[in-house]
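The complex appears here without one of its protein chains, the remainder shown in place.
Per-chain residue numbering starts at 1, and chain names A, B and C are given in the order in which the chains are listed.
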Amino acid sequence: MAKKLSMKKRYSALTRDLDWTPSYVDPEKVFPYTSFEGIKIHDWAKWEDPFRLTVDSYYKYQAEKDKRLYAVLDGFAQSQGHLSLSDAKYLNSMKLFLQGVTPLEYAAHRHFAFLARHYNGPGPRFAALCQSIDELRHTQTEIHTLSTYNKYYGGMHSWPSQFDRVWYLSVPKSFFDDAMSAGPFEFLIAISFSFEYLLTNLLFVPFMSGASFNGDLPSMTFGFSAQSDESRHMTLGLEAIKFLLEQDEANVPIIQAWIDKWFWRGYRLVALIAQMIDYMLPRKVMSWQESFELYFEEQMLNGLFKDLEFYGIKPPRHVEHAIAEKEILSHQVYWGLYSFSFAAAFTTTVPDAEHQDWLRAQYPGTFDKHYQPLWDKAAKIQADGGRFFFQGLPQLCQVCQIPMLFTEPGDSTTICQREREYQGERYHFCSDGCQWIFDREPEKYVQAWLPVHQIFQGNCGGPSVPEVLAWYGIQDGDGGEYVGSADHVDWERWHAAAPVRS
Amino acid sequence: MAVRAITETYDFPSRSRQELYGDDQLVHVLWKGNPLLCAAATFRAPRAMPFGEFLAGLIDPWAGSDPDYRPGAGRGWTLDGAAFDPSPEASLAELGVGHKSLLTFEA
Amino acid sequence: MQYELRQQVIEPRRKTFQYLIERNGDKPASRYEEGTIDVQPTENFHYRPLWDPAHELYDESYSALRLTDPYSFLDPRQYYYAPYVTTRAQLHDGFGRTLEYLEGRGLLARLPDGWRTLLAELVLPLRHYESGAQLISVNGARFAYGASVEQCLSYAAFDRIGLAQMLSRVGFALADGGDELLTAAKQQWLEATPLQGLRRIVEELLVEPDWAVGVIGLDLVDRLLYPLLYRHLDEAALTDGAGPYSLIAQHPASWYVDQRKWLDHLLATWVADPEHGARNADVLTGVVEAWLPKAEAAVTAYATAVEAAVGTDAAATVSTLAVRVRADFTALKGDS
Partner (left out) sequence: MTASSVRTVGLDLQESSEDTRRVVEAIEQDNDDVVVTQIPGLVKIQAPGQLVIRRETVESLLGRPWETHEFQLAIVSYYGHIAEWDDDEIVIKWDH
């Protein structure tokens, strides 16, 4: 009679029992990176494998998921599916996604490979290995999904080099560079916990639901398909934090500081998502405020952090500022992008009357008072034959690298300015959160490659806007105003040919 | 608090340090109370540039992004948080405007 | 009521991404190309790693082996994620069927004693070799420069865990579903003399700072071990009434054929590089000189134990294989 091992025991034999302690070389030299951060691990065997997925099952289910996804992509391309999007301007959100999110998937792919090599414990190493190749999947499925649109629309053609060069993409790039340049434990808290568990739902779920609502079947399919891997990654994040907290009490303050840092770093990054949800989707699913309340306040603050209290972990520092901003964040950021889209690989436009009605209904306390007047003035400038742009380069936050457009906590009309002098040089920050991050590790943030400063140093193609845009690889019609843009003109032309009755 | 790195020294120069701009420097200028201009602007200017030239050559064209702006309309200036009453002839350096100083005005 | 869309031909503005247009002209690109070429960032990194301040986050100097254009190397199998997992799902499905068949017919119990010993004491412990191989490969996945090279290494790393799990499942099958043979095999790996050379070389490659040296050193062992285990012994098994061994061996053997394709092409690309080719060839010579003798000694010691179990000329096979490996590297340089 065959003996049957439990899933847990079998999984353990298939994964973590493969490990052994080296004796021909110094084990410390095999894993050189896991001590300098001050995290103490007494027993790697205490790691609980949350997903007991063996390699053969992994291949089987992933192959099945990709079969379904690529069938959708092929069908969509063959049937000219892009013509049934809600509107061409919907694609601005996907342009930003390809330019700013896809490279992060790739970075995650590369750096989870680092964890898959360098953790001492075989359990987390295997989880990291799976995540590494999952993230490669996400990189490629995003490229392949958006490849169809790239053929017919602007702004998607040069995303890899733009990630390295373009001003607004230094926001996501510096975020991930910050995590990758940190030690292996901080990386895990930064990406697996703070980003994947705490914030990624805000990015993917409303956004992919938005794709579905706007006729973008391929993006919805890849998004949900990627999310099914993401739920494994979230589990890794949660398991990791519990494991580290349980290993040694001395880990608790270190982890708390990382949560504090990475919550704020991640929150500033998702500001780009906030404006996508409220301003870039022609058909709306839910507002930024609603998603924030549901996915962050209800699920994380009232769910997860109650659980972490047990270990002495408190909700992230500066979270009250994030909560206080939920009614203003998306408006401020989109207005900023509207002001600078002459130097972007996407277009922006004044929300139409119906869109403004929706914004008013969603944000009764702030839209009429603060943002309606801006759009009225922008519309008036446009009616007079102009287009409002910020005719200069903005001051950037030294940490998050977003133009310093955020306002003082509790005062949505005063721009927040924070300043530190470090080794004889002034540095500016958009918020208490970013300043606090700088103060912890100024040696790191002085190295920031700030696009505006680099342009002024002459490192970005030349001193004039056309030279910089050429260096950015931005082609005619990629950026600026949507109305009258190449995408808009094509869209109108394609749809002028309405169905006719035979 | 200092950074915790694997090596004893982890020391890299600022990528925005003044020497990278030769005789010039960066100056941030914020138009307070005008939400149309969402953030302060950053300019590169010679330290020897007279304030009047800085105003007319750099600030005015930028502030003119707002069609309601009239050149030279700025008042209530501050420099790095302190009240500031610049003479148009004095250079930025003479006025104490340093690398990455923040000037603010209202209009 | 009938409707028809007015015929309209929509000309695409471009047929692929700009980075491929610049390389190959504006023509349709494959999914492999779109998902691989130029995907890795190359400039303007913000912060130096706290764990290695001497390098950038992606840095060519992580290896002495360089390519002028990292994308002069492309995977001849054109694996991006979807075809990779699809191919491997078939491999593991095939392996699973083999195992099911062997178990269903009770064929493993009918193995001649020597072959059973070979499997239990010499082949099963190699799941740890595969696990070490995974670490060596995934190190390359992080530190190689360019998405084409690292992508092959990422898949190779995952392959190794898959191979380790195949061997482990053989262990379960041999023990009627239990894990006691795997526990014993681990002791073999840690202590048995014939396996110590292999364990030592894996551990030494784990601390090799140049990721490519690690990967090539491992390949030198593979070039001796895989043909020995899954070709030479496969044939011996068939003549020796150990058919189940052959049925198992076909699966790792087919993986090894697949692995050779990209690795041989990478070696050739390194040597053929217009700028770094000569220097790369010198580096490769150095790696072969340093690691092939160790690999040969380790696999020969292992082969001697194989001979003791099943009585083939395994050790002589290893020296023939080593001669061929040396000749292959010499030919590689001659070709450039």
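Worth a mention:
We adopt the following convention: a residue touches a chain if its C-beta (ideal position, glycine included) is under 8 Å from a C-beta of that chain, and two chains touch if they have at least 3 such contacts.
Not measured: the values here are computed from a predicted model.
When the full complex is examined, the chain removed from view is found to touch A.
Among A:20, A:61 or A:422, only A:61 touches the chain that is left out of the view. Interface note: of A:166, A:286 or A:359, the residue touching the hidden chain in the full complex is A:286. For the options A:169, A:190 or A:300, the residue in contact with the chain missing from this view is A:300. The missing chain lies against chain A, touching residues 6-8, 50-53, 57, 61, 64-65, 201, 204-205, 208-213, 220, 224, 227-228, 230-232, 234-235, 238, 242, 285-286, 298-300, 302-304, 306-310.
Note that only the chains that are shown with their structure count from here on.
Distance between chain B and chain C, defined via averaged C-alpha coordinates, is recorded as 57 Å.
Looking at chain B, residues 3-6, 10, 12 sit in touch with two or more other chains.
The multi-chain contact residues of chain C, meaning those touching 2 or more other chains, are 48, 50-51. Partner chain C is touched in their complex by these residues of chain A: 1-5, 9-10, 13-15, 17-20, 22-26, 29-30, 33, 36, 54-56, 58-60, 62-63, 66-67, 69-70, 80, 83, 103, 106-107, 109-111, 113-114, 116-117, 122, 125-126, 129, 132-133, 136-137, 139-141, 143-144, 147, 150-154, 156-161, 163-165, 170, 173-174, 177-178, 180-184, 444-445, 447-449, 454, 473, 494, 497-502. Taken in their complex, chain B has these residues touching chain A: 1-6, 10-18, 20-21, 26, 28, 30, 32-33, 35-44, 61-62, 64-65, 67, 80-81, 98-102. By the touch criterion given at the top, residues 48, 50-53 of chain C touch chain B in their complex.
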